[in-house]
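For this depiction, one protein chain was excluded, whereas all remaining protein chains were kept in their positions.
Every chain is named by a letter (A and B) in the order it is written, and numbering of its residues begins at 1.
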């Protein structure tokens, strides 16, 4: 009984932390530009796919490193080609552009990597190795996921609080005009946000790939979950997104015990709709704080 | 019995008292002006009366029934129409359509009647269109009817917005700084238009910074500062009121 509960909790936290990272990816770009990047899920897919390809002839850490760099460059490319030169585009226009991008990336992935389901090597051990936690047997990869996601959150916090670049990005998000008067190149900061968002998406894609496997179209599903989590925590507030991600992950995992697997996706989306209807500022934000922008 | 009675109306934005315990009446057929320095709470007062912001406390009565806390569309349906300080036209509609839209509350035609172009809907449409043309002619912008409302000069935009508010024949018109941004000639024209409208029996509540216009057309003036009413009276009295001169006219 206890083992099973622990098992569920850990797998809920694992998937939840991926959602949290996706949500943070949204928030970084949202805070810098006010745009919701519908292609966020594709960063995760591209990161994992690239790492899988590279890992055939590179050691795993190097493959992941290059995958992260390539995805970050993809983020920069998107920003430079499709966002940077638009003059105050409407929200509708941005929604449609980023949706178009997500389709193009997905279709490109289909032609590069075909429809096959792939997965990255386990970081340590293999699919049968397990460690025991409170009597439950879990894959060591779960620990990798939790560890790396925690690390991402900590590093981002440090980056945004203590480095000049991080602070410049925050300055841009709270007041673009003032930031540019202080000599910050706000355009470049936006590009940087896209790169950052791409990079953490890719890293998340790599750590989760051995467990959930990766296919060209897995991004959409992660994107909508990530958005659910971002809204759940209050759009723009990344620490709340972490909590929200873990909650959604747990809810989803436990919902499997009471309803058919086919409907689990519907659960988190139903949560998204309920939150949107009743508390659009998020569970953790009051209406005022909803507008306050954390990293 | 006054047309509009405002009693102890208050609105707080967090700790800021944007409007605090303001009371005044607008008698039927009068032109009443509200003046006061920038940030005094004049626009907020309009928003409270028109329902676009919900008041915290007090009362607003129109034609002797309470309109406190009603949504803006209900207040408009009762006959209070407004213009905005920073003009809000429908940029996706033509000038004529903007004014026709202003007569929404005068129409009855529903969805089915419109989709099927039933005779009743067609007759109504013809009536509304004719009335809208009259409105445009009154404001001397008849030749703009087909133009897109997004591509007009500032003065023309003000005129279209005024026409839109007036088209449905409101009982009370709220004008928020209608002369701002107009040149002297346009302002003079505006003054005569307002006088003409009053002559038709429309009651007007106006916020304006142009003192000569205000002194010229208004029957009574309310002076607000920092959300509070500090004086009320005839234009000549207000000009002589020491408090008013200090907080408002003195600044000019």
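By definition in this document, a contact is a pair of C-beta atoms (placed from the backbone, for glycine too) under 8 Å apart; a residue touches a chain by one contact, two chains touch by 3 or more.
Keep in mind that, in the parts below, contacts and distances are computed from a predicted model.
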Of "Molybdopterin-dependent oxidoreductase", "Phenylalanine--tRNA ligase alpha subunit", "Branched-chain amino acid ABC transporter permease" or "Nitrite reductase/ring-hydroxylating ferredoxin subunit", the UniProt protein name belonging to the chain not shown is "Branched-chain amino acid ABC transporter permease"
Where B:6, B:121 or B:179 are the choices, the one touching the absent chain is B:121
Per the whole complex, from B:88, B:151, B:196 or B:240 the residue touching the absent chain is B:88
The one residue from A:91, A:131 or A:151 touching the chain left out of view is A:91
Only one of B:100, B:172, B:194 or B:207 touches the unshown chain, namely B:100
For subunit A, residues touching the missing partner are 36, 82, 86, 91-93, 95-97, 99-104, 106-108, 111, 220, 224, 227-228, 231, 235, 260, 262-263, 265-266, 269-270, 272-273, 276-277, 280
Against the hidden chain, subunit B presents residues 50, 52, 71-73, 76-77, 81-82, 84, 88-93, 97, 100-102, 104-105, 107, 109-111, 113-117, 121, 124-125, 128, 164-165, 168
